[in-house]
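What follows is a short report on a single structure.
All protein chains of the complex are present and in place, except for one that has been dropped.
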Amino acid sequence: MNPELIVFIIFGTVSIIGAIAVISFRHPIYSALSLIVTFFSQAGLFVLLGAHFVAAVQVIVYAGAIMVLFLFVIMLLNLGTLSAKGALTGKLKGVAIILGILLAVEGVYIAVRALKNDTAVASDAAKEAAAALANKPIETYDIGRLLFSDYLLPFEVTSLILLAALIGVIVLVKRDKQPEN
Amino acid sequence: MEINILEQIVIPIIKVLFIAHLLVIGVMVMIWSERRVSGWIQDRLGPNRVGPQGLLQPIADGIKFLFKEDLIPNHVDKPLYVLAPAMLLIPAMLTIAVVPFGDAITIGELEISLQIADINIGILYILAITSLGVYGVVIGAWASNNKYSLLGGLRSSAQMISYELTLGLGIIGVLMLSGSLSLRTIAGEGQAIAGEGQGSYPWEWNFLIHFPAFLAFTTAMFAETNRLPFDLAEAEQELVAGYHTEYSSMKFAIFFMAEYMNMIVGSAVVVTLFLGGWQFFGLETMGGPIWSGVISFAIFFIKTGIFLFVFIWVRWTLPRFRYDQLMNFGWKFLLPVALTSIVVTGTLYIATKGNLVWIGIGNTVAAFIVVSIVAGILALDNNSKAAAQDTSAAPLRQETLTIEAIE
Amino acid sequence: MSLPLEYYLVLSALLFTIGVIGVLIRRNAIIIFMCIELMLNAANLAFVAISRHLGQAEGQLFVIFVMAVAAAEVAIGLAIIVSVFKHRETINVDEINSLKG
Partner (left out) sequence: MSKELIIILLISPLVGFLINGLFSKWLKGNEKLSGTIGALAVFISLICSIIAFVTINIDSNATLEGDDGFVYKWIAGGKFSVDIGFHVDALTTVMLLVITGVGFLIHVYSIGYMHGDEGYTRYFAYLNLFVFAMLILVLGNNYLMMFVGWEGVGLCSYLLIGFWYEKQSATDAGKKAFIVNRIGDFGFLLGMFTLFAAFESLDFVTIFDKAETGTSAINVVFGETTKVTLMVATLLLFVGAVGKSAQLPLYVWLPDAMEGPTPVSALIHAATMVTAGVYMIARSAVLYNLAGTGVVVAWIGVLTALFAAIIALKQNDIKRILAYSTVSQLGYMFVGVGIGAYASGIFHLVTHAFFKGLMFLTAGSVMHAMANELDIRKMGGLRKKLPITHATFLVGALAIAGAPLLSGFWSKDEILHSAWGSSKIIYIIGLATAFLTAFYMFRLIFVTFYGKSRVEPEVDSHVHESPAVMWLPLVILAVPAALIGLLLGVGGHDSWFHHFTEDVFPKADKAPGSVLLFMAISSIVGIAGIAFAWTRYKDRAPAAEPTNALQKKDFSWLVANKFYVDEIYNTFIVQPIKNASHFLLWKLFDVGIIDGIVNGVAALIRVIGGLFRRLQTGVVQAYILSMVIGIVLFLAYYLFFVN
């Protein structure tokens, strides 16, 4: 059996179990921990795909920063489980799950079919070229190069978005000035 | 795919076992030396009864921990309570995997690199894994279901997020010059493309070129290990013992071990990044193919040991920060210094065509200027605040906020 | 040697769907938020897989952009949740419905 497949199955299963756990646990802190597990297995998948840099960033950003923030807020608000009274969501549950399954089926079908079309249309030469490309490893160096040349403007815009978020958060949670004496 | 059993399975396993045990033994030595050094600093003796110079004291402690009753309080969230110490210990041990301990040992055809895994994004790996340490603290604190623990956890998570930024940004200057993310490359000769690695002599090491970044990184490292002067998460006078208040016996010991492991790994990383790794005056090349590896390992070991001494020294010298001081220090001093280091290093590298002397001088001067500016602004701000309102309310605000929210 | 792209895309679609279901059935705003992160991650997975398939670094680049935006979004979102909690003492989305028409 292909060792890559084994690794994929392990990580894929873990990530799906983690994801289901996220939406199943009653307590948000468990959900958060499950989400971290999912993120980790995703990082593993990224490594499997040869995207080492993205994997590292995934762990640093998601597990290291975003989820800590989540935990921080959960702990700060000290939320327990929510009462189920008068919930619209209770009624929706069945509908939602059916819709979700439909969506999943469609998504899977599209993913598979799009690729089939792709390979069906392409000529032999194009296929060879694609195959050659596909085996070319993508280094951190390539990402950095692209980021600071072709995608410099989006990169800068991203920094602006982060700045805006920073300011926005400060404004949102700033407490009103105490009355001056 | 052909698998060379010796090279790909046996040697790595030996390396892993060796390093892991070295770490655990290191922890024990550290515990002993911490107590002895603190005794020395405070002009008292420290443990000296068990074994020669009290050297066996940590083993005795360990046995004591093991044989104590493993108490799990009733009110805790059991699964997480049990999980938390492991969540702290595992990242601490994982980090060491990419640190290069020395040059390679060559025995005939076989070249054994003194490093468990030389992955090409090593430094990112370290940052990623380090950032996970916070979960152990936070989960442990939350699972304890204890107000003091929770406050400790909150403080610790805020502190770690804040200082992680400096940790990450402080090394960018180093990375820019070495042109690589691999720790072996950074410690050694540098990448071929934009390579400015560290040479064998102390004046070629990064801590001179990136002096402000070095200080910022080291300080952030202290903060990440939750030790004095940054041990707000377990401040005895305020929070009993912070996040591990409810822990006892071996679980407590694991928290303890993790802290010391973090110290060791942190020191090793600092040595690798800033203090030339395993190199020292060309000594590491003098032993021929086999012995030079051993010598380089010894050099690395000694350097790390010296740095660990600094850790202990700082802990027993400086008093604890107040919470707002801690946040101010992290965000308003360390972060600007780290950012300045990035800008100045990049600019000067282009401007002076890679002249390291100028980069070093520029870094130091710029950091000094930035710190002065920030200090000036803060001083002005404080003056106006002091004039405007009652100052005694300010430091308490953060605590009152969190306590209100929790209640 | 390498796995076919479909595997990853299918996994991505499944994760995305789980995220969608989570958004629909949970009442806790923070968990809803986590589900959104889950969906973003599923998209990231597809990005990286296709990036590998095509041999182009752009896919990974976009993942990094997505992460940056996600970080910003989480910061803002959590800030909103905190301030909502301060005012209304709840983060149950069923109870936060003052915008009712």
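Think of it as A, B and C in the order they're written, each chain with its own count starting at 1.
Going forward, contacts are C-beta pairs under 8 Å (C-beta built on N, C-alpha and C of every residue); 3 or more make two chains touch, one makes a residue touch a chain.
Quick caveat, the model's predicted, so the values are computed rather than measured.
Colleague: Wait, the hidden chain, what does it touch out of the ones we have here?
Modeller: Per the contact definition above, the missing chain touches A, C.
Colleague: Which residue, C:Val10, C:Val23 or C:Ile81, contacts the hidden chain when the whole complex is considered?
Modeller: Hidden-chain contact among the options goes to C:Val23.
Colleague: One chain isn't shown here. Among A:Glu4, A:Glu106 or A:Asp150, which residue touches it?
Modeller: Reading the full complex, the residue touching the unseen chain is A:Glu106.
Colleague: If the hidden chain were put back, which residues of chain C would touch it?
Modeller: Contact residues on chain C toward the absent chain are 20, 23-24, 32, 93-94, 96-101.
Colleague: In the full complex, which bits of chain A touch the chain not displayed? Write them out.
Modeller: 88-89, 92, 95-96, 99-100, 102-103, 106-107, 109-110, 113, 117
The rule is short, and it goes like this: only the chains that are shown with their structure count from here on.
Colleague: Looking at which chains touch which, would you call it a line, ring, star, complete or other?
Modeller: The chain contacts form an open line.
Colleague: Could you see whether A-B or A-C has the larger number of C-beta contact pairs?
Modeller: Counting C-beta pairs in contact, A-C comes out ahead.
Colleague: Please identify the chain with the largest separation between its CA centroid and the CA centroid of chain B.
Modeller: Farthest from chain B by mean C-alpha position: C.
Colleague: In whole angstrom, what separates the CA-based centres of chain B and chain C?
Modeller: Their C-alpha centroids are separated by 32 Å.
Colleague: What is the distance, in whole Å, between the centres of chain A and chain B, each centre taken as the mean of its C-alpha atoms?
Modeller: Each chain reduced to its C-alpha mean, chain A and chain B end up 29 Å apart.
Colleague: Which whole number of Å gives the spacing of the CA centres of chain A and chain C?
Modeller: One centre to the other, that is 6 Å.
Colleague: Could you say which residues in chain C touch two or more other chains, in rising order?
Modeller: In chain C, no residue touches two or more other chains.
Colleague: Quick check: what residues of chain B touch more than one other chain, meaning two or more?
Modeller: Nothing qualifies.
Colleague: Can you list the residues on chain A that touch chain B in the complex?
Modeller: 29, 33, 36, 52-53, 56-57, 59-60, 63-65, 68-69, 71-72, 75-78, 139-141, 178, 180-181
Colleague: Along chain A, where are the residues that touch chain C in the complex?
Modeller: For chain A paired with chain C, touching residues are 2, 4-5, 8, 12, 15-16, 19-20, 22-23, 28, 31-32, 35, 38-39, 42, 45-46, 48-51, 53-54, 57-58, 61-62, 65-66, 69-70, 73-74, 76-77, 79, 82, 84, 86-89, 92-93, 96-97, 99-101, 103-104, 107-108, 110-112, 115, 130, 132-136, 138, 142-143, 145-147, 151, 154-155, 158, 161-162, 164-166, 168-169, 172-173.
Colleague: Of all residues in chain C, which touch chain A in the complex?
Modeller: Against chain A, the touching part of chain C is residues 1-3, 5-22, 24-28, 30-31, 33-35, 37-38, 41, 44-45, 48-49, 51-58, 60-61, 63-65, 67-76, 78-83, 85, 90-92, 94.
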